[in-house]
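A single protein chain has been omitted from the complex, and every remaining protein chain is retained in its original position.
Order of writing sets the labels: A, B and C. Residues in every chain begin at 1.
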């Protein structure tokens, strides 16, 4: 199995096998070892503020953490010399978020939201990603920085 | 209306008027101008990891952000000289999370989760809170630090 | 006095009136309400690691905090309707870093270091900046995110 196929499967695992991501209706837009992009639609259940129709801060953090973790996974798999399913599953089983910072810039208003991630540190044990959340009109809602254990 | 009653109403707003918090089934355990504690039960929809039955990282961040924001709100209302409903609503309307860091310590396993917050900086414009998440057995799952705009 | 002159004076205050910045030999490269750039040379006294000739992490954080704070100051002064010296001094006296995150990417090796900042949130009470540190060869050493009280 080649790496490109494996990386697409990582995306599918994030979308299909995680109940909370299914609740958020997350879809993978693109995924490579250097960049990742996901999208999710507005839903009333995601409202955080009673007075305004805006996303809950926790939903924003969840989306940023997702796209960063997905990119960390893709990056790790891309570096594997041995691309059998066993090595991949072993790598993914140990992957986890160590810490994450979210900077909330503007109210989470929109019909559709796009979260993207870029790798800023790619190591054998730890990856660091920078993430952004925009709405469908290109308005930036949040920034994020996440450190992931990948070794 | 006295401040104690107003502070309890802040807790009720967080629990009853925010759809995403209702989805998380959050309940207020205690709320004062110095400390806040909330709880929420395990639900399968909150699963983040396909291989293990553990909370999604975004749910953990959401719970920490909630309890920190609730404490920031209680602290601000406690400092108001004029405790009429108008002043309170004006204060709460401008309250928002500026940034937040979550440190994930252990897998989010448990039947019930308790998030607590302590005020470490209390200003007229900005509050900073430290938060913790434990399960019903007292195992600590995460730490958080949040900066809130309150002025 | 026009704003452009005032903003240049802010840079001079950071460089000339702060003993620790003089120790770091910081110079202002450019300063506007949207971007700031400073530089400082290698000095043996800045070594953090005994085995390698690299910058101490605290020096890296100090440089990032400096350039972010300088930008927050320039941004605030640019928004003042009244640009007399009194208003400026009053604004600068209350300016301070609330919190900051540094992501250390690569060892701090080089002969000269350049720290730059971009404004990502510009409010009346709080500014948030993203910062980067590169060496003279364009190698990125660190990322930073800082939240500043400006109101």
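Please note the rule applied: a contact is a pair of C-beta atoms (placed from the backbone, for glycine too) under 8 Å apart; a residue touches a chain by one contact, two chains touch by 3 or more.
Model, not experiment: these values are computed from the prediction.
Given that one chain is not shown, which residue among A:13, A:29 or A:126 touches it?
If we include the chain that is not displayed, A:126 is the one touching it.
Across the whole complex, list the residues on subunit A that are touched by the chain not included here.
These residues of subunit A touch the chain that is not shown: 98-99, 101, 121, 123, 125-126, 128, 145, 147, 149, 151.
Tell me which stretches of subunit B touch the chain missing from the display.
Touching the chain left out of view, subunit B contributes residues 101, 103, 105, 120-121, 128, 130, 143, 145, 147.
By the contact criterion defined above, which parts of subunit C meet the unshown chain? Give residue numbers in ascending order.
Against the missing chain, subunit C presents residues 13, 17-21, 23, 44-51, 56-59, 61-63, 65-66, 69, 93, 96-104.
Just so we're on the same page, only the chains that are shown with their structure count from here on.
How big is the gap, in whole Å, between where the Cα atoms of subunit B centre and where those of subunit C centre?
Each chain's C-alpha centroid was found; their separation is 33 Å.
Going through subunit C residue by residue, note those that touch at least 2 other chains and give them in order.
Those would be 101, 121, 128, 145, 147.
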